[in-house]
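Removed: one protein chain of the complex. Kept in place: all other protein chains.
Should a chain be cited, it is by its letter among A, B and C, assigned in written order, with residues numbered from 1 in that chain.
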Amino acid sequence: MNNEKIKEREGLVYDPTQDCKLVGAARALSGVKDAITIVHARPGCHCGVLLLRALGSNQNDIRIVSSAFRASEMIYGAEGKLTDAIRLSYKHFKPSLIAVLNCSAPAIMGDDVEGVVLAMKEEIPAEVFSLSTGGYEGPAWIGYEETLAELTHFMVESEKAENSVNIIGFKQDEIKAYSDLSEIERMLNSQGITVNSVLTNSNFDEIKKAPEASLNIVLGGDGLESAKIMKERFDVPYVVTPYPFGLNNSIEFLKRVSRGLNKQIDQEFISTEKEAIKERIERVFLFLEGIYDTSVAVVGDGGRAFDLAKFLSDELGFGIKVLAITSKNYSTQDREKEDYFESLLIEPDRFEMNRELKTKGVEMIFGSSMEKKLAYELGAPLVRIFYPVLDEVSISDSPYAGFKGTIQLTENIINAVISNYAGIIDAD
Amino acid sequence: MNNEKIKEREGLVYDPTQDCKLVGAARALSGVKDAITIVHARPGCHCGVLLLRALGSNQNDIRIVSSAFRASEMIYGAEGKLTDAIRLSYKHFKPSLIAVLNCSAPAIMGDDVEGVVLAMKEEIPAEVFSLSTGGYEGPAWIGYEETLAELTHFMVESEKAENSVNIIGFKQDEIKAYSDLSEIERMLNSQGITVNSVLTNSNFDEIKKAPEASLNIVLGGDGLESAKIMKERFDVPYVVTPYPFGLNNSIEFLKRVSRGLNKQIDQEFISTEKEAIKERIERVFLFLEGIYDTSVAVVGDGGRAFDLAKFLSDELGFGIKVLAITSKNYSTQDREKEDYFESLLIEPDRFEMNRELKTKGVEMIFGSSMEKKLAYELGAPLVRIFYPVLDEVSISDSPYAGFKGTIQLTENIINAVISNYAGIIDAD
Amino acid sequence: MIQNTRGANFLRPLINAYNPLPIHGITAIPGKISGALMLVNAITDAVPLIHGPVGCAFQRKINPFRPHASFYETPCTDMRDLEVVYGGEEKLRQGIKETYEKYHPALIVVITTCASDLIGDDFKSVIEGIKGDIGCEVIYTAGDFVGKSKPIGYQDALYAITDQMLCEGLEKGEIVKNDCSVNIITLPIHNAALKTAEMASVLREMGIKINKICFDHTTVKDLYALSKAELTITDYPLAGIRLMKEKAGVDYYATVGLEKYRERKEPELLSPYGIEGSARVFMEIAKRMGKEGEAEEVIERRKKIAVEKVSGIKKDLEGKTVAYSGMGCLHSLEQQMLLRDVGINPGLVIYKTSGLGLLLSMDAMEEVRNITVEWARKYGSEPEVLINPTTKEEIKAMKEKRVDLAIVSSLNNAVHEYHKEGIRTFNREDLMLHYQRIGFECPVELALRLREALKEPQKRSPLLCMLEYDTLRVNLTPEWAKLADIFMSLRGGVVGDRC
Partner (left out) sequence: MIQNTRGANFLRPLINAYNPLPIHGITAIPGKISGALMLVNAITDAVPLIHGPVGCAFQRKINPFRPHASFYETPCTDMRDLEVVYGGEEKLRQGIKETYEKYHPALIVVITTCASDLIGDDFKSVIEGIKGDIGCEVIYTAGDFVGKSKPIGYQDALYAITDQMLCEGLEKGEIVKNDCSVNIITLPIHNAALKTAEMASVLREMGIKINKICFDHTTVKDLYALSKAELTITDYPLAGIRLMKEKAGVDYYATVGLEKYRERKEPELLSPYGIEGSARVFMEIAKRMGKEGEAEEVIERRKKIAVEKVSGIKKDLEGKTVAYSGMGCLHSLEQQMLLRDVGINPGLVIYKTSGLGLLLSMDAMEEVRNITVEWARKYGSEPEVLINPTTKEEIKAMKEKRVDLAIVSSLNNAVHEYHKEGIRTFNREDLMLHYQRIGFECPVELALRLREALKEPQKRSPLLCMLEYDTLRVNLTPEWAKLADIFMSLRGGVVGDRC
């Protein structure tokens, strides 16, 4: 991959394809199942995070509270409101952890959030901590990394359990999160590996016990910082694996984990899964032949989009005209030299990205709900894979990840092509 | 339900919503896994059946052969071609059964198909039979019933196995056929019931052994004729069950089967499944509240559409503005008096049906691929449930039937509403 | 029986799908950026420029007022630490220039954020400094023009337009009036074009021209033309509209006469709906425009047609017992339409103050309640009134009264529980969201829809009945009820954004 193909943002004005620190932190925290997140901010920030959560994941598991201060409190400080918010959160939810996300306004105002947190720690029998998440302080992925790193502070040294792993970088508000995790667990179990705790999709107590695992799996590179800390502090080694989109990534996932555990890989399991995939794709092989070589764009975060693009190119035979990484992580730079895409955009401005997709003759988009209008303008089907997905739900057992996910992805992709109204418009 | 709500076809000209005898017979036969179907007809009939099969089901399991005769043979008869077709089919596929479907042209020409069949039975070591399937001789569902009835002739008397059932009326070319069958089997197994043979999704040998079952389950009333024959000839009792769309139909399905086997129903299994459904719908309860009361039309065959409509009305709270039964079966008349729909069309002309849907303010259609243009014109999402589905595939484990199907249907329905381009058009 | 226009059938279920989302003053308040974006988005050739960090642009893409219709274009100045320390004016200046070059809009609306507000950037001078260098209009909205009027960002942005664009031109005295014409301005979330079609047609028939309808494919040019009208018709006298009167002499007429009601306490003033309400409103507009003579004939003729149509349908509704829930909200329809026009017979009226509490004080609520009962009596019914009943109690009462139809809100009443008990419902929320409007056709449509609801097949066992709900807020699960409780406690009773 020569560098001429990598494009960085040109202008100053930025129609962002990524979110701010607050959202990265809130996402990480939402996977601590008995935690409450307090958004210490003016109403907009809280409303935004609440909407993302209510539209994009389990609608009955929100756990996001606003400190709800008013404009008038911007002058005298909103520490009182924050104190009330923490008290009320404890009263109503009895959480194990309360995390205060200190946003732009109180940060600039100079609220003494640390002071409030210290005082409340005395008062209520739950852990409380705060994080600096001013919008101007960095992008979402940094907020995510810092939050996971913060969680390591609560972890306790303990005996290692053999063949036990933690999964790091799992985000339970992605479209297929729950079924992806099931499939990943099934794959690991097939190799005699058990999952200790998931960062983040575990109770606070389980997260504290994370050092019991004998290996950390860093999914797609997300949460690498916390894995490094855990290696240093608790001597838990880690492997960075692909997010297991497709057959090859799934096998590679198992290989790296096995290698990390010094285990032999169970080839029989893989053969069985391969056979199952073969049997399913045989049923639609004519369509698969037909859509081979479709020109697509992949627009998603660094922890997922590279691996999806690789699957689409290598296994379905698609032409990846544009790979747009909307949000980096610490592995992104290493992956920029890979070669299954024609053009790579890093954290692009939406205006520039749309222009790029339009000139490249993209026929299908793999993205988030935010690519909906672009897809409409291009007349290209949109397959929603990446966060945030706000206009599609998944409550069935239908992963995109792993061996089963290979079948599900293939099905959805074929359907995205053949089951729209295009035929009628054409016939008109 | 008062009769003013039931509408029959008005005119003579018929833009059909159902197919002819040939297709019903071919569909039944395609589920005899080691059978070859010979379409004895001019090219069009064969091409039509082949397309339905290649686009609507397993693309690597076709087993439909044409006798391929030419116009010139319409004068002197095409018996020679038929003989060749049978020979070649045997030579290439070594099937257990060869079924000759005698279509309009040779039927009117007066080909001695019976004679050919008799001769070939001598020559090749496979069963051969023929059926009269002239397009003018009746609709698809009659062809289906007659084919299953014909299959009973090959069945052999045998000892009954306890808690063993046959499933009749299963059609393996429906969109979710394979996963529906898995789910139905899972449900039966949970009650200690095993599946003996499936009419039709079994080898010819398994079908011959159908009388080993202690009960026949007639899914949605399809194949009733064969169940009656088997009761008479082999003393296998039968129950007609709903097609298990939704929670209530699933429970009702298990109840009827248990009753038919004089078994206690395992309530614990049902409780667990209910709990699972509750947990999943909680995740999307806001959307479910939001789409409650959507005005819909259900356009499908009698063996499925009543049950789906009942689910949509009773459980999702939809208003069934129009229920169009595109193809009857022997249970249809009994069901006409049910009351969860506002207007019922029986085997309607497509022109009249479309007019009805357009005046009723239908906002979503549950139908087949044939309703695609109508849905487009109405600006209503189309959920493809009924045969034929030619523009959507399903190779994943994602049933519409049973307890799991309740979750999958709910997911797909929510997505049909929220994940189209409508929001963009609205915002424009 | 009701015909939809081709190709639009998806919209009702789509909008409804997102409607139960309990935000808007229940568990959250959309910030000012969202409101401003709503307005900018409704102007086809305008582009927003959010002066703040990425989050203020990315999260705001989700439109809290219409979550099904995102804001796909939200460029921002990508404010970082550096600007927070040294100020963001230069970045804003550059950003405006670049925005013009990229998007070539007719208008750039700079939307400020907490961050830019707090660091004290001088938006006004930045804009004044750069305006001449680029080929389009630039204004800014900072959320501080209109006080607490909701939805704050929308109000503020409209004010900014009036103040910074329209009044600018006015000072030069260049307005050529469009004689005897009116503007119709409603919130973009109210489907302006659809809901004002009849009003426009009635006014035209009276000889009143329609200058502009906002917001319906509105362009910047249309905005400039607003000041050509003699009168602006609006639901509520938004700050921007009041300013237009003050500075440009375009007087306004508010269809919901909240101000007058506070003086005169005549409940009719709150309801511009139904046959009489609409007639009153049209006549008042006509008077303001000096068209009483023409108006009388038009109104009488249209009224007559509507009355005839309704009475044709009324027969099927006679003798049916109805329960309805008190509206609380000012969009109230029961008095004018249900009782007077359609002539339904309420056996039961239900009040849920948990919902109302958000919107009106306890006194005001009592007032509304009294009005409701009084009205019912006037039309010959003596309804039982339930205050904050549990769903069980409601159902018990409905069964005792042999209620044929419950006209309730899917957001405040557990309609699926009613259905399970065999009680038919009519969703007030749906009417309000999609059909309610000023004019004579609406009561006819309501009558038709009620008749249909009476015939609707029963829904026997909704899956939603499996879930637990809060006993008071029957549309919220316990989880959400907790969030609502916390929010209420912290805000100390906010005024919602819905109305």
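The rule we apply is simple: contacts are C-beta pairs under 8 Å (C-beta built on N, C-alpha and C of every residue); 3 or more make two chains touch, one makes a residue touch a chain.
These figures come from a predicted structure and were not determined experimentally.
Touch, as defined at the top, links the missing chain to these shown chains in the whole complex: A, B. Of the listed positions A:307, A:363, A:391 or A:411, the one in contact with the omitted chain in the full complex is A:363.
Contact with the undisplayed chain is limited, among A:61, A:127 or A:314, to A:314.
Residues of subunit A that touch the chain left out of the display are 247-248, 274, 277-278, 281-282, 285-294, 313-317, 319-320, 339-342, 358-364, 377-381, 406, 410, 414, 417-418, 420, 422-424, 426-427. Interface residues of subunit B facing the missing partner chain: 11-23, 41-52, 54-55, 60-62, 64-68, 70, 74, 81, 84-85, 88-89, 92-93, 103-105, 108-109, 134-137, 139-140, 349-351, 369-370, 372-374, 390-391.
Everything that follows uses one rule, which is that only the chains that are shown with their structure count from here on.
If each chain is reduced to the centroid of its CA atoms, subunit B and subunit C end up 48 Å from each other. For this pair, subunit A with subunit C, the centres built from the Cα atoms lie 36 Å apart. Centre-to-centre, using mean CA coordinates, subunit A is 41 Å away from subunit B. Multi-chain contact residues, meaning those touching two or more other chains, occur in subunit A at positions 54, 60-61, 372-373, 391. Subunit C has residues 18, 21, 68, 70, 477 in contact with two or more other chains.
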